[in-house]
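Only one protein chain is missing; all other protein chains are in place.
In order of appearance the chains are A, B and C, and numbering begins at 1 in each one.
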Amino acid sequence: MRREAPIFQPRDPDYAERVRESFERQQAMALIGARILAVEPGFVEIELPWREDITQQHGYIHGGIVGMIADNAGGFAANSLVPADTSVLTVEYKLNLVAPAEGERLVACGEVVRPGRTLIVTRADVFAVKDGQWNLCATMQQTIMALAGKAERKA
Amino acid sequence: MRREAPIFQPRDPDYAERVRESFERQQAMALIGARILAVEPGFVEIELPWREDITQQHGYIHGGIVGMIADNAGGFAANSLVPADTSVLTVEYKLNLVAPAEGERLVACGEVVRPGRTLIVTRADVFAVKDGQWNLCATMQQTIMALAGKAERKA
Amino acid sequence: MRREAPIFQPRDPDYAERVRESFERQQAMALIGARILAVEPGFVEIELPWREDITQQHGYIHGGIVGMIADNAGGFAANSLVPADTSVLTVEYKLNLVAPAEGERLVACGEVVRPGRTLIVTRADVFAVKDGQWNLCATMQQTIMALAGKAERKA
Partner (left out) sequence: MRREAPIFQPRDPDYAERVRESFERQQAMALIGARILAVEPGFVEIELPWREDITQQHGYIHGGIVGMIADNAGGFAANSLVPADTSVLTVEYKLNLVAPAEGERLVACGEVVRPGRTLIVTRADVFAVKDGQWNLCATMQQTIMALAGKAERKA
């Protein structure tokens, strides 16, 4: 049996707006030029256009930058499922870099695998989009912690 | 028995210069303001001063940025042990974020655990330095691949 | 975009027999009572019936045993895609235990995510089957190495 992507009910009706606002507060995402695309219950997409200043020594996007958007895609996917008064933090993640991050842009797709009350397990795939072709360049498995009663601070 | 930090003999006498040059070619490191400190056989330290534009929503340095310097510290530690005609790439890493990256600067210390011919296993600890105190904020385990006969391109 | 399960062409027409024979040579699988079920290109299922002597202190199947069959399901999924003269070994894996392994039996479903020439990235889900219900109890991400020209020894 291959596991189906589960369908989740958000516990906060305003989850999408809350996730987008939280993303906007991360200056590190602005620094590298990342944007949030889709926000669905348990699923988030982040896009990152290629720029020379985010590359490594071979001209591809730096693996650490790939990790940043994978980590964030998984974290925000988890965030979309928690109540409004709850914030999330990354406990750990494991990332395999499977191909060079070569192309016009990257898209990181994060999804919740298992939404526990305290710990949420997620996964993310990062694709390098080149001439319209999506090539898997990284895949991640992650553990997120939900902190109840600790709404994120607003700027 | 607790494992001792092994002592390594570099196979390239100019390993330190080669590692520092490779670091300089990574524009992503310049973007976030990271500098390389110590380079020893199988051991590399990277420093990252706090700046507002690398923070997440709570004002701490972004976990993805922490991952970037951990990944790099481990990768360059591996790089210090390979022959001059060999380049390295990250196969995968696993990072635990154990405390907020709060302080004036971060220092990532990468070290080789097991130097195989093709695969090199490394580890890195990232410390947040606040008022002179070093606090562990992340710890990483990583697999690096050595590509023989593929010297890094020079700019 | 959610990644589709890829469709693989085996490079060894006798992959299924080769995988089943390799499984039979692992005495550790016999010790815990594991059986191989489906073998498809890039996909393998392993079943493990509950027995008291494979439990931990709470009466559930031991997490280490869950890890054994997850590791094996991913490894044999990779093995199904390599040429006949190639053997595989586990470089590393990362396993999240997401629920107690409680039920009549476990089923570990391993699948290839990315089949490189030297390194193969896989993933496995382990389900605890209780009263006919399949509950995810663990999920794994793994790196496998292919050793060309090293056919597995036969007993």
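Operating definition for what follows: a residue touches a chain if its C-beta (ideal position, glycine included) is under 8 Å from a C-beta of that chain, and two chains touch if they have at least 3 such contacts.
Source: prediction; values computed, not measured.
When the whole complex is considered, the residue among C:A5, C:A30 or C:A84 that touches the unshown chain is C:A30. Where subunit B meets the omitted chain, the residues involved are 1-3, 5, 43, 45, 94, 96, 98-99, 107, 109, 111, 113-114, 116, 121, 123, 125, 127, 134, 136, 139-141, 143. Touching residues on subunit C toward the chain that is not drawn are 22, 25-32, 52-58, 61-65, 67-69, 71-72, 89-97, 152-153. By the touch definition given at the top, subunit A reaches the unshown chain through residues 91-92, 94, 118-119, 143, 145.
Following the convention adopted for this analysis, only the chains that are shown with their structure count from here on.
Distance between Cα centroids is largest for the pairing of subunit C with B. Between the CA-based centres of subunit B and subunit C the separation comes to 32 Å, rounded to the whole angstrom. Under the contact definition stated at the top, the residues of subunit A that touch 2 or more other chains are 94, 96.
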